[in-house]
Structures are given as structure tokens and as C-alpha cells.
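For this view, one protein chain was removed and the others were kept in their places.
Entry: chain A
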């Protein structure tokens, strides 16, 4: 399972004199769902467009299953399926005609595989209707079907849950997990919705202003930022005591928040008790990815 399917090294892109992507390195393995997280305008879409060959990088190398996207374009594209931004298909053709259209562009046209894919995204009933009559969720599913036509090893999805209702989002999520776990695909998902990435991805890269700020598994990134909340009286005294050990911030409704540290928490507690301060509550808390994100990017806004 450790086969590398997508590798990006030193990827840069400048437009005019402005460098919008400032060197990105990531490596994706078989069977993993990798999240690409950043606020709007962080460079997610530009990076993805370079991965799929729509934009030429200024510097750096992209390999899909060992094929260089620039020099072995067709070989690399045979290994990859993608949706870049919205799934834009031909509205005046039926779903089936759209799939036929794109499968004619593959080295081998395979009707039975097309039927399988349609079944996989559960569009059998409406596949012969024109796409303009489809709901957004159905278009999204047809988009995925289109991306799966060439039996890709790598699936790149830019904002796959954009515009879906909660039910659709949940479906999409389990579908993506299924593709990675059962079919062994590598899935790269970009999103500006933190909750989504948290639920769906094995690993996540946090990207801001054209740079990768952190890459790690979701749990690890979260434990790094674990917090303790304290409820003490008198509050001011307690805060002074804690401040002598570590940084303290005010939490909601009169709590104090400090970083979590397994070894020191007991010491801090002891010091508080010795000073005659009542400790009513100590709570270990995993932060939401939101907080983590704000921490790492230094307060850049996300939705």
C-alpha cells in the first residue's frame, strides 16, 4: 500500500512578476484520501490545475504514477481522473452521451465499464435525460462518473461537495472513502470547508498564500494543538499562577485556556491548589480544525 502515485516537487508558478505558488512538495500514496485545505485564493485551484496539466508550472516537477505531466502528458493523464471546480458537462447532451463523448477520448472505449460507472454513481434512471434537467447533485455525480471512466489510479477533485445539500455531502464523503479503501484509488480533495476535510481525509496539507504550511494526518495535527480548559476561583489569582508556567488565554464563560501537556498539567494543578485556589474543572479538549487553521495561518479568514 506504500506505492507512490502522485509526487510534486518544488512546484512554482509566477504570473508576471508575482509568484502565486511558492514551492509546493507533496507525496501521495495509493489508497489514501488527501485533503488540500486553504482559504479561497490560497492557490488550491491553481495548484490543482497544474497537477492536471491545464496550467504550465514555472518550476518544479509533477509525476502521476511515475509519468511526468509535462513531458509524458498522455501517459500521465491515462492514470488520472479529475473534476476541476464545478462538473461542467454539455447540458444539451444526455448523461450517457456525455460519458460516450469522454470515453471516445480514451485509448479504449469500453461500454460495459461505462455501465458499471453509471451504476456506481447511481444515475441509471436518469442517464438518458439531457444534463440540463439534472440537479446539481446529479451533475456532481455524473462528473465523478466521467472522472472514473478511464479507470484512474489517481482521482483529483476540486471542491467536490460545493453546492451539495447535507445529504449529498454525506453521500459524496462515503463514496470517496469507498473509492480509496475498496478500489485503492488515491484521492486528492481540495476544500475550504474544514469540517469536511476533517471527516473525509487521512492526511491534510494546509495551504495559504501559495505555500504548504503543514502536512500531516488529521489527528496528529489536532493533537499538536490540544488545549486544557480550567475553571477556577478566584479567576484572577488562578490566571496569575498559570501564567507563571505557560501562556493563558480567556475562554468562554470564565474559563482559562492553556496548551495541553501531559507531564506538566499535574504540576500546574498542584501549584494552584497550594495557593489555595479552587480548581473546579480541568478539561482536555481537541480543537476544531478551524482553530488549528487560524493558529497556523495566523488568523487568515476561512468560512
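In the analysis below, a residue touches a chain if its C-beta (ideal position, glycine included) is under 8 Å from a C-beta of that chain, and two chains touch if they have at least 3 such contacts; residues count from 1.
One rule holds in what follows: contacts and distances are computed from a predicted model.
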{"item": "Options \"ABC transporter permease\", \"Putative zinc finger protein\", \"Spore gernimation protein\" or \"Aromatic ring-hydroxylating dioxygenase subunit alpha\": UniProt name of the undisplayed chain", "value": "\"ABC transporter permease\""}
{"item": "Candidates A:90, A:175 or A:245 - the one touching the absent chain", "value": "A:90"}
{"item": "Residue of A:31, A:150, A:210 or A:238 touching the missing chain in the full complex", "value": "A:150"}
{"item": "Residues belonging to chain A that touch the chain removed from view", "value": "49, 52-56, 73-75, 77-78, 80, 82, 84-86, 88-93, 97, 101-102, 104-107, 109, 146, 150"}
